[in-house]
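All protein chains of the complex are present and in place, except for one that has been dropped.
Chain IDs A and B follow the sequence of writing; residue 1 opens each chain.
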Amino acid sequence: MKTLKFAAAALLAAGLASTAFAQQEKVKAAFIYIGPTGDFGWTYQHDQGRQEIEAALGDKAETIFIENVPEGPDAERAIERLARTGADIIFTTSFGYMDPTLKVAKKFPKVKFEHATGYKRSDNVSTYSSRFYEGRYIIGQIAAKVSKTGVAGYIASFPIPEVVRGINAFILGAQSINPDFKLKVVWVNTWFDPGKEADAAKALIDQGVDIITQHTDSPAAMQVAEERGINAFGQASDMIKFGPKAQLTSIVDVWGAYYSARANAVLDGTWKSTDTWGGFAANMVHMADYTNMADDVKAMAIATQAKITSGELHPFKGPILKQDGTEVIGADAILDDGVLLGMNYYVKGVDGDLPN
Amino acid sequence: MQIELVKRPDHSKLMAIASPFLAIGLTVFFGAILFAATGHNPLRALYFYFIEPLTAAWSLEELVSKATPLVLIGVGLAVCFMSNTWNIGAEGQYTFGAIAGSIIPVYFWEWNSFLVLPMMMIMGMIGGAAYASIPAFLKNRFGTNEILTSLMLVYVAGLFLDWLVRGPWRDPGGYNFPESRDFTEASILPSLTGNGAMHWGAVFALVAVIAMAVMLGKSLKGFEVRVLGQSARAGAFAGFSRKKMVYFAFMLSGALAGLAGIATVSGTVQQLQPVISPGYGFTAIIVAFLGRLNPIGVLIAGLMLALTYLGGEAAQVTMGISDKLARVFQGMLLFFVLGCDTLILYKLRIVRSHGPHAPLALHENLKPAEEAL
Partner (left out) sequence: MFEAILLTVITAATPLMIAAVGELVVERSGVLNLGVEGMMIMGAVMGFAGAQWTGSAYAGILIGTLSGAAFSMLFAFLTLTLVANQVATGLALTLLGLGLSGMIGEAFVGQPGIKLTAIDIPVLSDIPFFGPVLFGQDLIVYASFALIIGVAWFLFKTRGGLTLRGVGDNHTSAHSLGISVIKVRYLAVLFGGACAGLAGSQLSVVYTPQWVENMTAGRGWIALALVVFASWRPWRIVAGAYLFGAVTIAQFHAQAIGLKIPSQLLSSLPYLATILVLVLISRNRRLTLINTPAALGKPFVAER
């Protein structure tokens, strides 16, 4: 957290230094959330980011939000309401808000829009997302070191590229340590249903996995792991409280630095439409403390994180094979962002079929 | 002390009009207490809740757009419930109608003709009606309870849509994200005002309200609905078929739900997504009853409920009133409206608890309780 505030403060200072642009006194930042702020997952982390804006910019920023807005017919109205309430910059924090965001942006050319995880942009619509897969590569490596059975379980929400990318990064990380490492994937078809997530975790454990990782929102699977005495990785938030003996680490979404920087860019008039896809280097993905593992594993994880941060290591560096053995790219090539963005196949080592 | 109801000899015309106002008065009073207790300025909160959404043209259009599917589905359900048939699965029929209606924009997206929209709407209605015919068939053929089957089919429809937009109907240019291709101009229901949110679905809703009002009030079919709704036996004496009525009620409400689905997808969302309804099919059940199963009543109730959604958003954005509080307030409003409607049929009398009850057994005056619905 400290580093975050520091980063935000630095950005703020940088912003204040440049006076060449049209400045404004105060920025009103608005957010639209897919879930309740109390989900302790995706929305919760975005809301933490919103609060960071206020912490970082103090009197110069005001934030507002609407929570629990389902994708679909209600989204456009909610975004338009934010625009009409005088928001200078609006963050739309779910993929399904993509087209509504663009539609409203067209009507309000002076308002800046920021859409999370999408790919459509315009003059006043930026996109941003996190390279969570960088973290997934590391937890894959940790899993391969820690697992005794050589099989991990993955609780997945919906078969969209982001989730598939995470699965692939995980298995690539694991195979960099143990080429025979296997992964079982269970799709629960929900982002959020603690009971179902717990059931899926139990089913996976009963099928012989001894490490659980998830791409769903609640800490339910972590609790199951704690109870069954196996290890697990947290998702979105640091879930160590839910699995003090189970959690190895957690991939934490950190939006505060980005949000403060963008709000600040509006303040000093430097905001431009961009596509930000940041990972460790951009301070958008954090790893919770590496816990419950041997020192050498921890050292490896830290080293890998440093290498990914510096750009020395890319999780999707070839050779990469699909499940059936066909080559995606050869040795030393790196998958480009366009391919990563639309990833819709499993790499070798994942059990089962990708739902299509 | 005890509250006792005394049946009025007739529906109270005065109360029929006065009870909603009484309900709103109570809601305003208790709402003010609720907002004050949670640290908000009650007057401002109530203003943003009830009035602010009505003060701007754009939000009036949004109000109509939000009410459109609620009224379309609600008016069909009103007829259905009146005939004593329990379709709880309008949400599924809405989804299925949207899917059926989207076949053209998904598969024949290059086809650009004035025929596209009418065909989409008709296919949406057919889709909804066909999906609604499943519980009707199971009820007529096997006597399977329709509440359960129609509810279960909601989940199945949702998962089917999910499979479609992630699989075969996925936008080929969409980086494998779960969305269909964007609808083209020819398959988007035009806005009534040029660029606002209010689209032609609002006209469909209005037409449906009038058609249902005429059908219930003036036609033999309407008579049949009411007779069979009161008593299947009486209906049988009149020569009406209960089984046919089950099909009729389900397929009518299914068709209207399907129309609501395709109209919302075509007019508002403009593509298929995994989520195309914020629970319209369920909210419409409340709308049907709030409207006292009367088509005009459904229209008013749909607009009122839509207002509470918009008002909740306005209060969230301007005053930081949480969505949870907004929903509590909405629930409270519904309770008051439902409770106050009692006054139409009954007078309230507060009685002191008295000594031993007069023996009730075999009292001469006992008649079957009025089945208010």
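Here, a contact is a pair of C-beta atoms (placed from the backbone, for glycine too) under 8 Å apart; a residue touches a chain by one contact, two chains touch by 3 or more.
The structure displayed is predicted, hence computed values, not measured ones.
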**Complete:** Of the candidates A:F31, A:F65 or A:W187, the residue in contact with the absent chain is A:W187
**Fill in**
From A:F242, A:W255, A:Y290 or A:F316, the answer for touching the chain not displayed is A:F242
**Complete:** The listed residue (A:G72, A:P219, A:G256 or A:G349) that touches the chain absent from the view is A:P219
**Request:** Write down which of B:V64, B:L151 or B:M251 is the residue touching the left-out chain.
**Result:** B:L151
**Item:** Those residues of chain A which, in the complete complex, touch the missing chain
**Value:** 35-36, 38-40, 44, 153, 159, 184-190, 192-200, 202-207, 209, 218-220, 223, 227, 237, 241-242, 351-353, 355-356
**Request:** Extract the touching residues of chain B with respect to the undisplayed chain.
**Result:** 3, 5, 7, 81, 138, 142-145, 147-149, 151-153, 155-156, 159-160, 162-163, 166-167, 282, 285-286, 288-290, 322-332, 334-335, 338-339, 341-342, 345-346, 359-363, 365-373
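One rule holds for everything that comes next: only the chains that are shown with their structure count from here on.
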**Centroid spacing, where centroids are CA-atom means, of chain A and chain B in whole angstrom** = 37
**Asked** For chain B, which residues are in contact with chain A within the complex?
**Response** 56, 58-59, 62, 65-66, 69, 159, 162, 166-167, 175-179, 182, 195, 197, 264, 268-271, 273-279, 309-310, 313-314, 316-318, 320, 322-324
**Request:** Give every residue of chain A touching chain B within the complex, in rising order.
**Result:** 30, 36, 64-68, 70-74, 76-78, 80-82, 84-85, 95-96, 98-99, 107, 118-119, 158-161, 189, 341-344, 355-356
